[in-house]
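Step one of this worksheet: look at the structure below.
All protein chains but one are shown in place.
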Amino acid sequence: MQTEEQQLQFTDIHNDVVRSLVVTGRGYYITLGCAIFVLLTCFFFPWFYQLYYGIGAAGMNSPTVWGTYLASFIFWIGLSHSGTLLSCVLHITNSQWRKAMYRSAEAMTLFSLMVAAMMVMVHLGRPWFIHWSVPYPNQMELWPNFRSPLLFDVMAITTYLTGSSIFIYMGSIPDFAAVRDRTTGWRHHLYTLLSLGWRGTDTEWHRLGWAYTFLAVLIIPLAVSVHSIVSWDFAMSIVPGLHQTIFAPYFVVGAIYSGTAGIVTVMFVLRKYMNFEQYITKLHFDNLGKLLLVLSLLWSYINILELFTGWYSGTSTEYEQLKYKLFGYYAPLYWEMILFCGVAPLLLISNKFRTSFVPMLVLSIAINIGMYTERFLIIATTLSRQYLPESWRVYVPSLVELSIIVGSVAMFVTLFLLFVKIFPSVSIYEVKETMKIPKKKGMPEWQATH
Amino acid sequence: MASNALGLFLDPDSALEAARRLKGAGFARPELISPIPIHGVEDVLGPKKSVIRRFTFFGGIFGALSGFTLAAGTAVLYLHPTGGRPIITIPPFLIITYEMTILFGILATVLGFLISARFPAIRERVYVPEAGVDRFAVTVDCDGEERFRRAEAILREAGAETVRSISEGES
Amino acid sequence: MSILDRFVSGWREFRKDGYYEEFDYAWTMTIDLDRCTGCGACVTACQAENNIPIVGESAIDKGREMQWIRIERYWEGEYPNAKLNFIPMLCQQCDAAPCETVCPVTATYHNQDGLNAQVYNRCIGTRSCAVYCPYTVRYFNFTDHHWDAPLEQQLNPDVTVREKGVMEKCTFCVQRIRQAKDHAKDDGRRRVRDGEVQPACVQSCPSEAMIFGDRKDASSRVSKSMNDERAYRVLGELNTRPSVIYLKKVDADAD
Partner (left out) sequence: MANVDRREFLRLVGAGGVGAGAGFMLAESIKHPVEYLIPYPVPPEEFSPGIATWYNSVCGMCPAGCGISVRTREGRAKKIEGNPLHPVNQGRLCALGQAGLQVLYNPDRLTGPMIQNGERGDDAFVKATWEDGLSRTAERLAAARRDGIYVLSQGVRGHLANLFELFMGELGSDRLLHYDFAHPHPLYAANKRFFGEHQLPYYDIRNTRYLLSFGADYLTNWLSPVHHSLGFGHSRQGNDSSSNDGVRGRFVQIEPRMSISGAAADEWIPARPGTEGFLALGIAHHIVADGRYAGDDASLWRTALAGWSSGRVAGLTGVSEGTISRLAREFARAEPGLAIGGGAAGNHTNGVDTLVAVNALNYLVGNIGKAGGVVFNPDPVTGGSAIDRQANYRTMQNLIENARDGNIDVLIVNNTNPAFTLPRASGFREALAAIPTIVSLSSFMDETTLMADVLLPSHTYLEAWGDDMPQPGVGFPVGAISQPVVAPLYNSRSTGDIILGLVGKLGFNEAIPWTSMEDFLKDGWREIYERGSREPGDFDSFWRDVLVSGVWGENARRGGSVVIAPGVIEGMAVSAPRFSGESGEYPFILHAYLSTAMYDGRGANLPWMQELPDPMTSIVYGTWVEMNPATANEMGLADGDLVRVTSEKGSIEAPVVLFPAIMPDVVAMPIGQGHDALGRYARNRGANPIEILAPETESASGNLATSATRVALVATGRRAAPVKTGGESRQLGRGIVQSTGSRSAPAGHSAKLNSIPIIVESAVVESA
């Protein structure tokens, strides 16, 4: 990093970020166009069809009433878990390498949360009544059932969404201010508004520092609680294969795991297509790689644990469950998951692998595919092997479901593309902090532009 | 007419130095404007107390109370016995409480930040665009010519690149 | 009475475990597996009484059949010693129902009859109750159903027709229970007499394998039969405390 940053000046990062906001190539518009098109055709169109026809448009059936929609929900929630969480942890531990990447990581959190919320809408049988799950005074005096794990979800996710959006906004106030005077037209007004009139006085810096740290401290336990709660949607039931104490840590680890992989993917894209080569460097990939390795080991450990307890219990319910998972109808998916999430990441042991970009990209995507499979299997293999053998059924996702999965990805991409044009996707001031204090030199060229 | 002396520095240390001298020369508390947080301001210009922590704390307390009240209160308001559990069921309600604690903690922190940093700024205040990029500014308000000249002198000898006089609202 | 006292007393009341035990009735059904022949009369009776839709071949193939009460069959042994056991499976109206706790909008809860009520209007279709139900006796409306005219003329006006996206299940023919209670009130009786109300399935069972009644009335037939030494609960180990109690099949050649 140092070697690269020797010649880097405050003004450079400044200009780079501002460029990333104002200068837009045809490539961007094309990508955005495609994303929006896919979003409309693969997400909204099938969804509207499903609203008209009923959940029957999906492949779910009587014992397996949950399916890919819920799997996607968990997946996106999981993906949201490294952004803010990681950023907070690193902020508190005050690690330098965080600074170039945390902004986009937090954005990832935000948008995957939004997509997750959308998946809930898709999942519901009567989404037009979703407001009933929100506690608001009404003439029926009916309130949501606060004993329900699903309602914990509602509370947790709302909080998490609020928290992380505030967190990302607070972090960018100085940057809004910084780009405020470099932009014109609507952007200028927007940033003036967003920067709340930030000047950069020592008082402001001081307050921001405090607030930011407090937020970080609050958000870490929140993020952990969110995915524990998501896991309780399952673990609080008495369904064999779901009713497991290990589930909360299992889900949290899985979440951070897939989230970190997600960050790697996003980092790669930003670096490549937004020309942030100088700021997002081998170092970041190296550190993320190490993190991934640790997480993958944790994940494998918990999986083995789950198998063992299932086998050790010896009860027919657990045992059939296990047999079905390993050798049943969905077995290929299971082994694919093991390969992608348990075996492949072992490559990260090698320094060379961690510091080479393309392989990291491939691996990170593989991991997330594996993690999606995991979420799918958790639902499909357990619900189709309930207590009464007479009710056993196999569940096969329908085309509508598959296309909605694709569409949800498009939704995420769209949101992210819009984000990089509005938010400084690399934190200007924090990157400046990591640089050497400038030496005396001629007037910066920005005055010439005045 | 209240006017300020403004000195632009190329590096934070000389800016800090200037601030110290101004303070020593009996000026009102100088203000530093910088593109990045400068460390060690407290040592120079004396420590700052932040009220934010109190906001966070009491926000959390409020959240906890309101969380449990919401869960328990609504349960009592319209009795729906479920699963043979009591109407007021502690463990799940604690989870609600937990989430609400954090939610209100966060909101209160933001509030605290806005208030203590006087955001959003309604009226224009002394603002130095250069300080948004790579300059470190020191402003100190000085009424009258000769006080301004004294300030300018101090700033210059501290190594200010430029010194100008600005008045509130100008930028 | 000061605020504090009221708070304390309220707290005591609402912290009581198993609030439902104070309800007027505890409707219970016993099913004698030694009598059940698996003929399926109960299934059709239920379909007729409760406006259960005809879902069609493809839906059943997908696993979306709608039968609030179904006959489960379990084979034992191989030829020539094969045995087939039938067991009617319907909503067990659990006192400690897992489905009730999980519904985020209280669309299912324990009502004054000690029944596990399902409020169709309130249901938003999270389907979590069906997941939590260990007996998989909750059925989801995967789409709107229709009756070829004039079949719809048969629909029971006392029972709603459920729309898409709503969960439904056996109600112990709550409409009949309501009616019986109204009659009792009209006759100035405090309680429904034993045998005055029967769900469609019980009422139709050709081998009289099912008995329905109020277990709070110790003299009722159901109370007697649920104290039979053959009584057991399916998946009793899960401790959901079902209100449907089965009487063991008698295997004369065992023991």
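Letters are used for the chains, namely A, B and C, taken in the order the chains are written, and counting of residues starts over at 1 for each.
What we mean here is this: contacts are C-beta pairs under 8 Å (C-beta built on N, C-alpha and C of every residue); 3 or more make two chains touch, one makes a residue touch a chain.
Since the model is a prediction, treat every value here as computed from it, not as a measurement.
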{"item": "Visible chains in contact with the missing one", "value": "A, C"}
{"item": "Contact residue for the chain not shown (choose from A:F75, A:W132, A:F214 or A:Y387)", "value": "A:Y387"}
{"item": "Contacts of chain A with the absent chain, listed as residue ranges", "value": "316-317, 320, 387-393"}
{"item": "Absent chain, residues of chain C that touch it", "value": "21, 26, 32-35, 37-41, 43-45, 47-49, 51, 54-55, 57, 60-61, 65, 67, 70-80, 82-87, 147-157, 161, 189-191, 193, 200, 203-209, 215-219, 223, 226-237, 239, 241, 245-255"}
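The rule is simple: only the chains that are shown with their structure count from here on.
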{"item": "Most central chain, judged by mean C-alpha position against the global CA mean", "value": "A"}
{"item": "Mean-CA-position distance for chain B and chain A (Å)", "value": "30"}
{"item": "Whole-Å separation of chain centres (CA-atom averages), chain A against chain C", "value": "43"}
{"item": "Mean-CA-position distance for chain C and chain B (Å)", "value": "62"}
{"item": "Junction residues of chain C - those touching two or more other chains", "value": "98, 101, 103, 106, 109"}
{"item": "Junction residues of chain A, two or more chains touched", "value": "142-145, 147-149, 151"}
{"item": "Touching residues on chain A, where the partner in the complex is chain B", "value": "9-11, 14, 135, 141-149, 151-152, 155-156, 158-159, 162-163, 166, 170, 174, 177-178, 180-181, 196-211, 214-215, 218-219, 221-222, 225, 229, 428-429, 432-433, 437-440, 444, 446"}
{"item": "Chain B - residues contacting chain C, complex", "value": "72, 75-76, 79-88"}
{"item": "Contact set on chain C toward chain B in their complex", "value": "10-11, 13-20, 95-98, 100-101, 103, 106, 108-110, 241"}
